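Notes to accompany the following structure.
Every protein chain but one is kept in place in this view of the complex.
Then we have chain A:
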């Protein structure tokens, strides 16, 4: 289904330019069509949930947006710029940040170093091979500030020693340090104890409050529906509906494809 009309490829960011625009985006592996002709537009500052059964193509869609997998056809626009053929790192430098289903941390680095790495990349100076960072330099201060925002203490601990919930918080602190304009969160609640879910939901709300546009894949529907402006529903690689949470709950096609048990 077509959800929005694409702006011209290569257009510059400006008022009204979507943060993300996907135009007829497809990904095929051999004969299997994993993502089929997805058209979706996410406005600046909007938060959009992507839901669907396992194997619907949600993570594959994120991989196409972030550049991990190359699109078979279609266009990925990031804030008005066609990034379809750009590398992961190039898209990241354009302001795209993401988390992964499985932990994307550096377990043998300390909590502080994980965040500092993202902060020093954004602040520059990586090329200074022999530039010894001071304990209180700007990147370190920023990293500590972001760790406080996600309520994560003991910055000298190894990231690998954290609980699953704290690892998710650390990933979000890394995202904060990147200061991305567009954020993709891939199942941030996966493996998180129910006790930690409200806390993490608030952290994500805070992330969005920085002004970033957010797309979130999540199986905790109550979290998604309470957090997002709109919900995009995927099924068998296709986008079958995009609407407000209330609209999605009433959508017959969605209910029959995915939400039946929850909506009834």
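Just so it is clear, a residue touches a chain if its C-beta (ideal position, glycine included) is under 8 Å from a C-beta of that chain, and two chains touch if they have at least 3 such contacts; residues count from 1.
By definition in this document, contacts and distances are computed from a predicted model.
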Missing chain's UniProt protein name, "Amino acid/amide ABC transporter membrane protein 1, HAAT family", "ABC-type sugar transport system, periplasmic component", "Cytochrome oxidase maturation protein, cbb3-type" or "Cu2+-exporting ATPase"? "Amino acid/amide ABC transporter membrane protein 1, HAAT family"
Given A:79, A:98, A:146 or A:235, the one touching the chain that is not displayed: A:98
Contact with the hidden chain (one of A:21, A:41, A:66 or A:251): A:66
Could you tell which one of A:89, A:141 or A:193 touches the chain left off the display? A:89
So which of A:24, A:113 or A:199 would be touching the chain we can't see? A:113
May I ask you to list the residues on chain A that touch the chain which is not drawn? 66, 68, 87-90, 92-93, 98, 104-109, 113, 116-118, 120-122, 125-133, 174, 178
